[in-house]
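Complex shown without one protein chain; remaining protein chains in place.
Chain lettering (A, B and C) follows the sequence in which the chains are written, and residue indices restart at 1 in each chain.
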Amino acid sequence: MSGRRLAAPRGSRIDRERTLSFLWNGRPYTGLQGDTLASALVANGVQLVGRSFKYHRPRGIFSCGLEEPTAIVDLIDGRHRTPNARATVVELAEGMVAESVNCWPSVGFDLGAVNGWFAPLLPAGFYYKTFKWPNWHLFEPMVRRMAGLGRASLEADDDRYEEVCAEADVVVAGGGIAGLSAAVAAAQAGAGTILITAGTATGGALGWRDDGELDALAAKAAQAGVRILTRSVAFGVYDHNLLCATERLTGGPRGPRGVLRERLWKIRARSIVSAQGSFERPMLFTDNDRPGVMLAGAADEYAHAYGVACGRRAVIAANSDSAYQVAASLGAAGVEIVALLDRRAHADIGAHVDGVRVLPNTGIDKVLGTSAVRGCVAVAADGHGSRPERFDCDLILSAGGHAPAVHLHSQAGGRLRWLADGAMFVPDGAAPGIVSVGGCAGVFSRDTAVAHALDVGRALALGFTVPSATPCGAGRSLASTRIADARGKQFVDLQNDVAAGDVGLAALENYRSVEHLKRYTTTGMATDQGKTSNVNALVLMGELTGREPAEVGTTKFRPPFVPASLGALVGRRVGRLYRPLKHLPAAEWHAAHGALYEQFGNWNRPAAYPVGGETLHAAAQREARTVRRSLGVFDGSPLGKLEVWGPDAAEFLDLMYVGTMSNLARGQARYGLLLNENGIVVDDGIVARLDDHHFWVNTTSAGVERTASAFEEWLQCEYTNLRVFVTPVTSRYGNVTLSGPKSWEVMAAVGFDAGLSPGSMKHMTMRESALGDVPLRVLRASFTGELSYEINLPVDATTAVLDRLWTAAAAAGGALYGIEALEILRTEKGYIHIGTDTDGTTLPGDIGFGRAIGAKTANFVGRRSLLRPAALDPQRFQLVALSPADGRTQLPTGAQIAASDPPTTPEGHVTSSFWSPELGAPVALGMLARGSSRLGERIRVHHLGERIDAIVVKAPFIDPAGSRLHG
Amino acid sequence: MDSAAGITVELDRGVHVAALRYFDADALGERIGALLGAALPSEQRSVRGRFAVGDTPYLLAWRSPNECWVLCDDGAPIEALRRSLADSRDACVVVQTGGILALTIAGARTRDLLCRLGSAASIPRTGEARTGRFADITVTVVGLAEAEVLLLVDRAYANHLLEWIRATIADF
Amino acid sequence: MQNRYSAWSLLRGAFSGQRNWSPAWTDAAPKAAYDVIVVGGGGHGLATAYYLAKNHGLNNVAVIERGWIGGGNTGRNTTIVRSNYLYPESARLYDFSLKLYEGLSAELNFNIMLSQRGLVLLAHSRHDLDAMSRWANAMRMNGIDAGILSRDEVAAMVPGLDMSPQARIPVLGGFTQRRGGTARHDAIAWGYARAASALGVDIIQNCEVQGFVQEGGRVVGVDTTRGRINADRVGIAAAGHSSVLANLAGFRLPVTSYALQAMVSEPLKPVLDTVVLSPGTGAYLSQSDKGELVIGAMLDLFPSYAQRGSFAVTQSILAGVLALFPAYARLKMLRQWAGIVDVVHDSSPIIGATPVPGLYINCGWGTGGFKGIPVGGWTLAHVLATGENHPLAEPFALSRFVTGRLIDEAAASGIAH
Partner (left out) sequence: MMQIPCILCGRRDESEFVCGGASHLLRPPLEASDQQWGDYLFFRDNPKGVHLERWRHAQGCGRWFNVARHTVTHEILSVYAITEPAPR
């Protein structure tokens, strides 16, 4: 318990007047407004916060930012859990509930820690070498239970997320002094500028060091109109300069509707400035994962920004001049610096600090203490020289140099180079559209960074290019942060428990490519994405294989720079807004009349209208029977409707459809089959000629957009000489369909024009008519085999006309019918449903259109494909009608046809199958090899092990002469 | 009508819409100039005017090189326009009333709402008509004034658009 | 000499300070000539080399890899293995592959972590139910395990699915192949590489093919960044880069390269046991043994060789995931990447001869190459060794794009409604 709150004035981010209470692992604590969960835990002396992934070793807080590998916690609010939050960036809030992950029963006593005893048996990749016998299945459940960090809840998230799009001339990712300078300069030069900063204000991680310059810049930014997004992190650069960021919203108290939790920003910028700073690189020494070992800069930030001391007596393990600044600064804050052990030779050290004992060429040989640091033993870093020396301390600070946050630069396609002096990867030139400034460009001298950033901002605003910065100010660091002859475990990746020995094993086993290293050892693959581990891992691999870090290279940087919540990435696209669902113009009317809605394609449609507790099946049977006996009323509004107009419309439709449309007389209609260029049937419909150059085209409900797109593509890209317009009018027209012998009787009763009577209007014709002042386009076509009228009318009149027709139909003993009854009726008639009876292999000849094609002289889309050997194969599947041999057993849809039991090659399958209320027997359609020549043959269908015999029969099942069509 | 601080959203039930289709806007210009008293809008523009007959105000919104939408509070002038082109082989009018719905959005936060529906590049300036992806569906947005836009959307998707808007402004 | 992997070898490792291990495979420098060259050091190429040596006794074989082995789609996929294909030709091919997978850990002495936790396909409409009935029955006829699941059975197998009445994407039932599951992708590459290397195959990394040397119209070798290497039989197994190699050899393929994205969440305690595929939303996901949710997407639908992926597709696929699992909104995406897949019109692979005698190809697996690795290697090895296409691969020859005998596995689940 060595962490503690320091006295004012330390703590630039906290408000000492405002206390917040929170629960940590079930125990109450208090923190201050402005604390992170991590700083509050440190202030309360909590040191052990989690357990590592593999060995369940005790772990503490390691950093003060988004690179945190070990302080991973679950946040609990009400029914919801947010797993794997980084305590170092979680803003403390009143009533917060947080707990450790990956430990049981508690973080202090974790049974998983037995793994640590077996650590020698569990080197990198051990699972590739064992658990094979007798079977991985035996071991896997145990492994799965052990793995994973946080726990997810299965309660639907009722918080909300939104997405905002923006444009900017310049967007700056990072609100430290370099980013702020660039933003101010750009805005002052007239550029529309957005600045993205992670904190609650600008200033960056080093903002607490401010001497007034930051405040002045922030004032200038406001004055120049820089739009500042706080609590935001830019996580990805995508094609053509799209920068994406998430903004954390504080939202206020949680209501019953949840809160607006996060906002996704999609910013299209002319130029992007990356100013995301750098991460401190840790030192590799034995047991460098113990609670109480942490990054030096982090301890400094806790002390000054949060007024929290992470320990009383600190030893600093250094490989970098920055350690000296930390020593001085922390010393001033009241943390005793026992010693500064510098791994570098005296000559390489470019800084100094008063009053601190500095030992050059020295590193840590071992850390004393398990759940908390009690001290350490230092030795000569090069393995020669003085004898070990023991230091008592409760804090070990690791200062291995810095790794610039080159992520955005690299995501944008920028290359990296290894800077040997500073032992870091820096941007190698600029990537298109993005410039790095400050720490992420390797510029660690503040004055140079500011000067360069101002130049960059100004130049980008004016449309000039700027030379990349020359890295400076980091001093000399060694690539290797490990002492010679280190023994035991030096952790490279703290969360995934990858130690230096694992890297050695990867080298020994030839997993030497940086990608193999990553995958074999899992280094860099934890939730911290390797921000503190990647450079150490590849430097180590280089040492072990005699290569420079530049030769080893880095793995590719990909979005996201920090993990982004799925909710934020999705925004409003949840629930009903996931994908638009289309509703009928008379949707409420149908609901009031008992419709049982189901989704068909993206339409919500009545499947049936059950009455008196009927099942869907019973309702559909009744409805289908009623259509055949008297009449039914159907809402066909989703039916695709296109108007095709132009001097060349007839010629065009001939080119599109298998059927010929140019010889239709005015008012006549014809069935059309639409193919793709590969000859496959993709849609069908009815084409009616309204006028010489004006056609009405009905498509399937789901196929209209595809058909309209295909028409446009052929018109715009191939038949560019044809003068034709295709205008979709699906939503303009409602469609009320009457079907059944009494259809006309009911229409006549309602007052439809006598010219529409079956006597004067033939099957497959279309008439323009009117009902009162409602203009109509009435099509006589039938998908049921009964006398049918498809009444197309202005959409706003749909409900009224439907209601009038239904009133009369009900009086005449009619029924409303839904999709399910329609399926029964069309199957009884042997009418196909594209996509149900056909699939991605069906050619027109397979469904009986061979002769129609032979009769047509004109070319049409897909025709040439019908002449290939595959199309002429006599073994092709062809549409057939099927009846069960016993006359009773319904053939399951999807059942396979085969003469023998499996395994065998099926010769077809059942595509549509229903119980016919009219026949009192099942009816089915199917595709069968050589089907058209097998009438009367007995076949066998197989369904989930069940066998049913069936007979190939002649379609249709009902009214073979087709006389019912004519009323 | 829906509203929140700085914004109102209203579905305009009375608007009549037609698609005016033409092969060549220039060639057609003279013929319908007499009817509209104005030239057809150029790319991504909208035009406001009054029908020569009856002095009824209309709005034309560009959709494509071969199409613009005609909006009017009265169906009669649109029907007159349709009839006057009935014998043309160069142009036609397809009535879309009821099939295309119009939403008016006004108020200081209009742009805040639009950039929560779609990409900044698809948002029109005043006098423009831009068709683009908003709320994941296709919407034509007409910039009527600095803080006022008209959204034209296929009826089948209007509910979806309205729900997205309502959810968004509830968090304003 | 390679170690044999076992619990005992790990114990020896524990006592030797892990110094007992030998390289998993040896990096070879190219020789002047080989009997067979395999271009592409991914799963398919390495498996080809292994089966050339194992099944056909051809040890004088080189695998040439432009980068690092397993670095293409083998290391960039969602690790799903299954054989739920509709047509007999595909069913035979993919089930042969799955059977090889089932014995692979033992055969290669490398734990590929084949985890047959089953896969569930979700039916979101009655049309889907019918299509799945056909699918399941077709598989059973072809001798492959398959079953239909009721809505309740799906709910029990897949906790967290939105089964509420107001769900935008309703779940009406589903379909399962219990032998489906996942395998550890890197282990496939490394396991084949190690076994091939032990049989004498040369694995040559960082060696890019720049041309095919032809004499009298026949292939006689390859020009590479490390010089000319001769062989009169050359196999290409380069997935998304197949067209690039074909162009070098002077012919075109019926292939378009697209980016296919995948992403993982942060690791979680177990929430999802099976592989879940939702054709209706385009999303498919599983939870890895490490605890990460592995999420696969649909294609970025424009030609691309960039291993990035469009953010619009990322968003759309995650929206699909949240439509199915509304609780997952609180989870975080940890990594996202893309592989370049070789998409063919009928979504079936191309295996066999090319227009250039001596040059053979295995490509066109599109989004499903991982599950096909063992059979892809087996059949490419067969044609390289014998000059005859393997019977399993015969229907998948390049000639089908001329005859029209496509094996349409993409559209088989139904197109228009």
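The rule is simple: a residue touches a chain if its C-beta (ideal position, glycine included) is under 8 Å from a C-beta of that chain, and two chains touch if they have at least 3 such contacts.
All values reported here derive from a predicted model rather than from experimental measurement.
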{"item": "Which displayed chains the hidden chain touches across the whole complex", "value": "A, B, C"}
{"item": "Residue, one of C:Pro254, C:Pro267 or C:Gly280, that touches the chain absent here", "value": "C:Pro254"}
{"item": "From C:Ala155, C:Val220, C:Ala312 or C:Ala410, residue that would touch the chain that is not displayed", "value": "C:Ala312"}
{"item": "Which of A:His240, A:His346 or A:His384 contacts the chain that the document leaves out", "value": "A:His240"}
{"item": "Hidden partner interface residues of subunit C, rising order", "value": "241, 243-244, 247, 252-257, 301-306, 310-312, 344-345, 401-404"}
{"item": "Footprint left on subunit B by the chain that the document does not show", "value": "43-44, 63-65, 119, 121-122, 130-133, 137-138"}
{"item": "Residues from subunit A at the interface with the omitted partner, ascending", "value": "238-240, 242, 266, 268, 413, 432, 677-678, 709, 712-713, 716-718, 720, 859, 863-865, 867-869"}
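The definition used in the following text is that only the chains that are shown with their structure count from here on.
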{"item": "Distance from the mean Cα position of subunit C to that of subunit B, given in whole angstrom", "value": "49"}
{"item": "Set of subunit C residues in contact with two or more other chains", "value": "none"}
{"item": "For subunit A, residues contacting two or more additional chains", "value": "266, 573, 576, 579, 581"}
{"item": "For the subunit A and subunit C complex, residues of the former touching the latter", "value": "53, 80-84, 102, 120-121, 123, 126-133, 136-137, 140, 143-145, 147-157, 159, 161, 236, 238-239, 242, 244, 266, 501, 504-505, 508-511, 513, 515-516, 519-520, 522, 525-527, 529, 556, 558-560, 563-567, 569-571, 573-576, 578-579, 581, 598-601, 678-680, 682-683, 700-703, 706, 833-836, 838-841, 865, 868-871, 873, 892-896, 898, 902-906, 909, 911, 942-945"}
{"item": "Subunit B residues touching subunit A - in the complex, by the definition given at the top", "value": "19, 21, 23, 66-67, 89, 92, 94-100, 115-116, 118-121, 135-137, 154-157, 159-160, 163-164, 167-168, 171"}
{"item": "Of all residues in subunit C, those that touch subunit A in their complex", "value": "5-7, 9-11, 13-15, 17-19, 21-27, 67-71, 75, 88, 105-106, 109-111, 113-116, 124-127, 130-138, 140-143, 147-148, 159-160, 162, 166, 168-170, 184, 186-187, 190-191, 205, 265-271, 287, 289-291, 307-308, 310-311, 314-316, 318-323, 326-337, 345, 400, 402-406, 408, 410-412, 414-417"}
